[in-house]
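Here the complex is missing one protein chain, while the rest keep their positions.
Moving on, here comes chain A:
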Amino acid sequence: MTLTSVARACALASLLASSAFAAVVPAGVTLHPTQTLIRNNGSEPESLDPAIAETVGANNITRDLFEALTAVDGDGKVVPGVAESWKQVDPTTWTFKLRQNAKWSNGDPVTAEDVVYGIRRFLDPKTASKYAATYGVFLLHGKEVAMGKKPPAEAGVRAVDKFTVEIKTPFPVAFLPQLVSNNNLGPVHKASVEKFGKDWTKPGNMVSNGAYVLRDWVVNRSVVLEKNPQYWDAKNVQLTRVTYLGVEDGNADVKLYEAGQNEFVYQLPPGTYEDMKKKYPKEVRNAPMLGLRYYDFQTQNPVFKDVRVRKALTMVLDRDILAQKVTADGQIPAYGIIVKGMEGADVVEYEWAKWPMARKVEEAKKLLAEAGVKPGTKYTFSYNTSEYHKKMAIFAQSEWKNKLGINLELEAMEFKVLVKKRHDGAFEMARDGFIADYNDATNFLALIRCDSDQNNNFNCNKKGEELIVQGERSTDPAKRKQLLTQAAKLIMDDYPIIPLVQYSLPRLVKSYVGGYSLLNAQDRFRSKDLYIIKH
């Protein structure tokens, strides 16, 4: 790392550290006397243990209960969490200075040892966290610890003193501050985990350090949180009580909302977006997310071994019609692996993206003819049963039939069956989708990298892989970005997947709920950033 880049990193860190803290109510807004919110979370959390939490729903709650080294504010920006500042001392070493006024809900101070314990526990095979290896790779010896090849104490994290944590990475991880905003890598209260064992996440037992504490939890009914008076920033926390519902059925969700029993619909049911926009113009909120809906080709399957076939099929799907008429819920057409808003690489679209459709069809027909694929050829498409996926699949089916004479057999199945098929490569074409775990291009590139456990297309572009590795090792952000962008372009020219649309999340939120930002591309709305406006 050059001196200038160290200086730049330090400057960035101090800039972040000084940026505004959340839940500051804008001037002119009068708060409602009762600050409570009922928000549906889309599903019952699988766990409230931050080391185990895996789904969006569980993480929404653990993010309120626990605070990691850093946090992501309402606008999706990295802000200080338990750490009030951080710096990259050398390309692979970071130190995080903890704030001395951070406390656990029982009054204990949050110390560097708590962070070290939390991270070691997360990586420990005994905890059996599904994300241990995913995030572990970014910590020195993290992966080996997760695999049981080294003891947890050897993971690249240590307490320098009571309030300083040092993290070592195996290669330069430019987005480490963003990564450690995930609660999997956050502090845990050792004494209560050891005292209560598996039951430490139950109401009455849990000791947490976030803006909220756990008051009540009834499976499939609700998780009730109350404001944590011990929280260091409690004066800026407006909501005193947050009730998370676990309603899965989209229609039931909307009905509860309309009856006033829910103030935050998790996601509008398919096909209702336009109607809801008319009915509740001020309450429909729809933000683009760092997520991509795409289809996988099984590139090792003989029928899709030829890149010309994959390219032809990718070209002719009209993303504009798909986004505007088929899914019709504000999603954004996508022509590449990197979605808008993603940091660490530029959005690269296929050069044919802007061509008129007639030209695309002509080119696609030519490619198919060259590859020896005759009209009437049949492919099988696997997807998990859902109205939404079915609509998209029928659209693709009609596009390929009408434009290229290709027949598509749709095969619906349970979700678990689909993921098994995808992982085993036992398919021709399959539905897929991904939502970012952290805002960096490498998170998305994992979908198309060689030997990645998220690569469901079984394509491996050696040159592209090399560029990614080079990019990951680079300490110069501009150089890194250029390498990763180049890699994305190169691999996507293999047409391993069909990018379709970038996710957006249409939901209903009562007009009196303030602090809901449409810039929050990871859909991480901490309750501490929200407040109830007088109504």
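Criterion: contacts are C-beta pairs under 8 Å (C-beta built on N, C-alpha and C of every residue); 3 or more make two chains touch, one makes a residue touch a chain; residues count from 1.
Basically, contacts and distances are computed from a predicted model.
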The complex's invisible chain, by UniProt name, from "L-lactate dehydrogenase complex protein LldF", "Oligopeptide ABC transporter permease OppB", "3-isopropylmalate dehydratase large subunit" or "Multicomponent Na+:H+ antiporter subunit B": "Oligopeptide ABC transporter permease OppB"
Per the touch definition above, residue among A:D75, A:E154, A:E248 or A:D346 touching the missing chain: A:E248
Per the touch definition above, residue among A:M147, A:V160 or A:I394 touching the missing chain: A:M147
Contact partner of the left-out chain, one of A:H423, A:K463 or A:K479: A:H423
Residues in chain A touching the chain absent from view: 44, 46-49, 52, 54, 125-130, 132-134, 146-148, 198-199, 201-202, 218-221, 245, 247-249, 251-252, 255-256, 258-259, 261, 414-421, 423, 433-434, 453-454
